[in-house]
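Input: one structure, supplied below.
With one protein chain held back, the other chains of the complex are shown just where they sit.
Read from first to last, the chains carry the letters A and B; within each, the first residue is number 1.
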Amino acid sequence: MTLSHLATEDVFVVERNDADFRGGQGMTKGLGIVFRKFRKALFGKPNSDRADTEGQFNVQYPEERLAIPEAYRNMPILLYDDATGHELCTSCFQCERICPPQVIHITQAKDPATGKPVPAAAKFVLEYDTCMSCGYCAEVCPFDAIKMDHDFELSTANHPELDVDYNRLLRPVSYYETIAPTMWSEVKEQAMKKLQNNIKRRPGDIGRDHGQKIKGGAPVAAAATPAAGAAPAAGAAKPRGPVAAIGKNMSEDKTAKLLAIRAANAAKRGGGAADAAPVAQAAPVVETVADAPAAASAAPTGPVAAIGQNMSEDKRAKLEAIRAAKRAQRGE
Amino acid sequence: MNPIAIGVFIVIALLTLGSGIMVVTVRNIIHSALWLIASFIGVAALYLLMEAEFLAVVQILVYAGAVSILVLFAIMLTRQVTGEGVRVVFERWWVALLIALGLFGVIVPTLWKHGATWEEAAKLAQVGPAPVEGAANSLQVATATEIGRSFMGEYLLPFEVVSVLLLMALIGAVVIAYEERTRRRRVLTLAEELALKKRGIVEPRDAEGAVVPREAEAAVILLDSEQA
């Protein structure tokens, strides 16, 4: 490589102080600076101002914590009203639609009497492991039901636990008020008004009983953190999710596959007879498949990932059935 | 001598001899050099056992620490190190045998001759107070003071001759290294290049911008040094 093409003024030469006596003054000075740093870090005040370049910067994390800024966002949570226990969510699907990594899965609640949808969520699953904390869901929520939490100590050895269900997402409004007082005060009135309107359109206790569950049930321990306020207790309050969920889901998965294979076999055996309505033939299979996860979700262990997992399984099963039918059509 | 010292002596002597044998029988030349170091250290331990501390330390410092390392350096820098095909015995092995026997013939009678003196010295040392000044000169050869005195007094001429020999070797090494170095052209630093520019001196360069040596000879030498 040559540098001859460089003009003289392109090159910066650091002029050393050649005229004076150089006897290690630079090194002595450097040692002095480092020693001053040592002294200040050891005996001086801890550094408080980021503009200051000296003093102890370290925060002894588990014991000491820096104050988290109000607008800090980590993972989404759902709010419910302290007084009534009513959730603010109306299952409008805005968050599910906007979520970039598509980790929000909502099932709308239905009026048990009429079967018509009501403005409340029956199931709400959020995959924390894939969530990218963009906060779009909180931005877009017209009812201020979904907000970004400050709790960042979410590490777990149990991966499926990170598919967080409705119960573990719920926090009382008072909790959010403690972590983001000004942000909540801006929207409080409007949100509460909207909540009252929504409650009117809900029959019975839909969208309310979750709050009751929170006060009792085991998987709901996360809700205890609101009481602790801005400094959530580490470790003890960590919710331990249902481990059995994997096994359950796996078996469901297998069942679905099995059913699909059986459907395909049946279609083959059926041969030309089935050509009239292959889709119709597949339909009952789909129903059976759909039933299995429903039964599973009703199980007392309380599978967290029920909706997300089952939905995809559902789809897979459907697809299998349709393919099998098509194969049958083409083949015989 | 107490039994421990005799036992230690036997062990160390066997180790020294064993590693000496390994030096000449092992096929891997690096291993051979390492065995040589082991035998040097064994000799140092023998010196230490004879209470010639200074000699022992110098043995470690010079032979085990420096000379053997230079041997290793030389081996690694010059030739194939894993010598699987290296022959242990050459045709002219009898020359080596003659030299070794001759050396042995010189050393053993010397030991025989001075053995009595040394025993006397050992007895004197055990008896108690240090021998008188004059006696120390002839008996305690091992201390640093005595070695220094004999280098600067009795054996001044051999000492100086050896020094001159080493100096010659040093100068020779410098000359060889310097010649090698002068042939190589130094890569100019940015500051130097800039200084040259400021003084209006521009090096001749080819189309790609590389420095063109001023003389054809220099180019040849450059290529040579690159190939080497």
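Going forward, a residue touches a chain if its C-beta (ideal position, glycine included) is under 8 Å from a C-beta of that chain, and two chains touch if they have at least 3 such contacts.
Methods note: contacts and distances are computed from a predicted model.
A chain of the complex is left out here; the name its UniProt entry carries, from "NADH-quinone oxidoreductase subunit H", "Peptide/nickel transport system permease protein", "Tripartite tricarboxylate transporter TctB family protein" or "3-oxoacyl-[acyl-carrier-protein] synthase II", is "NADH-quinone oxidoreductase subunit H". From the options B:S19, B:S39 or B:S68, the residue with contact to the unseen chain in the full assembly is B:S68. The residue touching the chain not shown here, chosen from A:G30, A:P181 or A:G204, is A:G30. Counting the whole complex, the residues of subunit A in touch with the unshown chain are 16, 18, 21-24, 27, 30-31, 33-35, 37-38, 41-42, 47, 54-58, 60.
Within subunit B, the residues in touch with the undisplayed chain are 2-4, 30-31, 34, 37, 53-54, 56-58, 60-61, 64-66, 68-70, 72-73, 76, 81, 143-144, 182-186, 188, 191-192, 195-196, 199, 201, 203, 214, 218.
FYI, only the chains that are shown with their structure count from here on.
As a whole-number value, the distance joining the C-alpha centres of subunit A and subunit B reads 71 Å.
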